[in-house]
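Every protein chain except one is present and positioned as in the full complex.
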Amino acid sequence: MASQKDPRRITALVAVLVAAVVLAFGLAACGGGDSGINGGDTEAEEVKLEKKATGDITISNWPLYIDKQTVPDFEKETGLSVKYIEDVNSNEEFFAKMDPLLKQGESGGRSLFVVTDWMANKMHELGYLQNFDKSALPNFEKNLVANLKEPSYDPKREFSAPWQSGMTGIIVRTDLAPDVKSICDLFDPKYKGKVEMLNELRDTVPLVMKCLGIDPTNASEADWMKAIDKIKSASESGQIRRFTGNDYGADLTSGNAVAVIGWSGDAVQLQADNPNIEWRMPTEGCILWSDNMVIPVGAPNPTAAEEWINYVYEPQNEAQIEAYVNYVSPVEGVKEILLKEEPEIAKNQLIFPSKSFTKNCTIQPSPSGEEEQNLNRAFNAVLNG
Amino acid sequence: MSGRGEGAWRWLREHAVQIVGVLVVLYMLIPIAVIFGFSFNDPAGRYNFTWVGFTLDHWSNAFGIPELNEALVTSLKLAVLATVIATVIGTLMAMALVRYEFFGRRAANFLIVIPMATPEVVMGSALLSFFLLLGTFNLGFETLLIAHVMFCISFVVVVVRSRLIGFDRNLEEAAKDLGASPFQTFRLVTLPLIMPGIFGAAMLAFALSIDDFVISNFNSGTTVTFPLYIFGAAQRGIPVEVNVIAMILFFFTCATMGFATWQQRRAEKMTSVRPEQESTIAVPAGAPAAT
Partner (left out) sequence: MRRRVAPYFLLGPGAAWLLLFFVVPLYYLAELSLNAGVFGSYHFDWHWANYSDALSLYDTQFERSFIYAGLATLFALLLAYPLAYTIAFKAGRWRNLFLFAVVAPFFTTYLIRTLAWETILSDQSPVVSVLDAVGLAPEGHVLATGGAVIAGLTYNFLPFMVLPIYASLERIDVRLIEAGKDLYASASQTFFRVTLPLSAPGVVAGTLLTFIPASGDYVNAQFLGSASNQMIGNVIQSLYLKQSDYPAAAALSFVLMAAILILVLIYIRFAGSEALMGEEAV
């Protein structure tokens, strides 16, 4: 038994620990923002002193959406110190996490985060986003690709700057499901229990609408419901194995799934795991979308966030990101750079798609208001069986 | 021939329980073996799901992913702080409940039991709505710490209490007779004797905290803990380093527990105050059984 030890030491230890706790609380209270106690701060302080930086910024992005070099390069060039966190796993979940803060005019310490078109739109309508100071964004003005310059929800690109674009279509194991070429093929009983769909209302349902011959762009609520019903019966019959986020990649690699609804950039990266994995343009066409950098209300140091946007819109910098991320780049001039440096990537239709390649594709539709709530409820009822 | 077969059969029958017991232990360790095995994998791409080839790269470069390191450090800090706070105030509560008869004792017991009977989703979401409504807390490390201490307290109380119940009050009386003040009695007699219980409770609190995902997911703000990192990474392929770090944590705990057991054995041999065999290894949830 511990009676051997000098009990005074134990008491002292407890006292020290209690003191430490009190101290930690005190520090937390003085530190203010929640980034204050997460470690690494002393280093940041030093950097600040040495380089007279204009401050720190916190960037929230999706996981594996950037190479390892860009953030340090940016820090070196600007003297800013970046806290880059990968805590956006789904638009809805991120929104649910942020909404209560944004409602109070706070961003939880984030200066910039990345969300998909429809979410950027929703947040803007709720008054959660700041407009850019365009004079600080010469690269963005100059290098944004033409077809993304005037999206319906932000025709002047005042509050959203595309980070990456992409296509939603099908990803197959060519060795296990060679003849899946369309969305409708996913409902082929031959692949029962081996098909997966995305748990995203705006990706999965419009594609199934296309299979049903409905144009998602002008679809009514009833049209959406029709597609949801089709998905529902496929799920209940066991045709659809499960609904996933990016984790379909694991199932494709292991062979648990042979054909899924998935995102283009993922497929490029997945081929490294298994050359039999291939993204296919559905015969019905694909869904096109962009993830956008936005600056929330209450963002600390928005100027620094703008500096970041301007930085990634420099083609040379963007090329470095693109070579790792493999989605569709929104920056003009990147292809030319990569043609020299990594021609394989530059010639890939999934990374630099031609107009003819995407001719049947639809811009991601986004129901809103009461319609959105009804559809959400119906779709989530399918997801939760 | 038949004699030997019969012998083997009898041996099997006599040892049936042990055999099942060992099989269950092996079953419990299967996933750990898999995690260990795949920490040496050399996946071609992002997914560490199929065996490709053997490499030591991820072990030699275990801390090569800054975000992962940061998450790990956050988790360790959080677990240590939550363990200390929960163990201290939980032990005090256990003392009150075992040693005193007072008004509100039943209510206090109920207050301690209820969190254990509440699903984590409920606790997590309730805390989140509370923090948001209050508005004074920034979601992050502070709120995580509050939450972790909250769900650890009950378990600490329950474990320490079970230790206090088997406690020989005569020893304290003896100390008092010898002129020790109540505080001295506590420090010199009570505390050392219930130390194994406190240690067990602390181990359990640490385990609960470092492993928590559900409640943390609700209350983390921008702070990323180790489990939260894994959850995010699970979407897009968990780096092999996660396996390595999981195993390092595992071996570290092995070593701590082994050391504690060894220390205790030694102490027992030297003092043999109470000769009965006791185990240092936390018998966490064991306590409610202390009827």
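Letters are used for the chains, namely A and B, taken in the order the chains are written, and counting of residues starts over at 1 for each.
Heads up, the rule we're going with is that contacts are C-beta pairs under 8 Å (C-beta built on N, C-alpha and C of every residue); 3 or more make two chains touch, one makes a residue touch a chain.
For clarity, every value in this text was computed on a predicted model and none was experimentally measured.
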Relative to the complete complex, which of the depicted chains are touched by the chain excluded from display? A, B
Of the listed residues A:N256, A:N301 or A:N348, which contacts the missing chain in the full complex? A:N256
So that we can see where the missing chain sits, which residues of subunit B does it touch? 17-18, 20-22, 24-25, 27-32, 34-35, 38, 49, 89-90, 92-93, 95-100, 102, 105-106, 108-109, 111-123, 125-130, 133, 146-147, 149-150, 153-154, 157-158, 161-162, 165, 203, 207, 210-211, 213-214, 217-218, 226-227, 230-231, 234, 238, 242-243, 246-247, 249-250, 253-254, 257-258, 261, 279-291
Mind pulling the subunit A residues that touch the left-out chain? 90, 92-93, 95-97, 99, 126, 193, 235-236, 238, 240-243, 250, 254-256, 370, 373, 376-377, 380-385
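Heads up, the rule we're going with is that only the chains that are shown with their structure count from here on.
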Considering the complex alone, what residue numbers of subunit B touch subunit A? 43-47, 49-50, 67, 70, 73-74, 77, 81, 84-85, 88, 132, 135, 138-142, 187-188, 191-193, 195-196, 199, 221-224, 228, 231-237, 263-264, 266-268, 270-271, 273-274, 278
What does subunit A use to touch subunit B in their complex? 1-5, 7-8, 10-11, 14, 17-18, 20-21, 24-25, 28, 32-35, 37-40, 58, 60, 63-64, 84-87, 89, 97, 100-101, 104, 108-110, 245-247, 249-250, 253-254, 266, 269-274
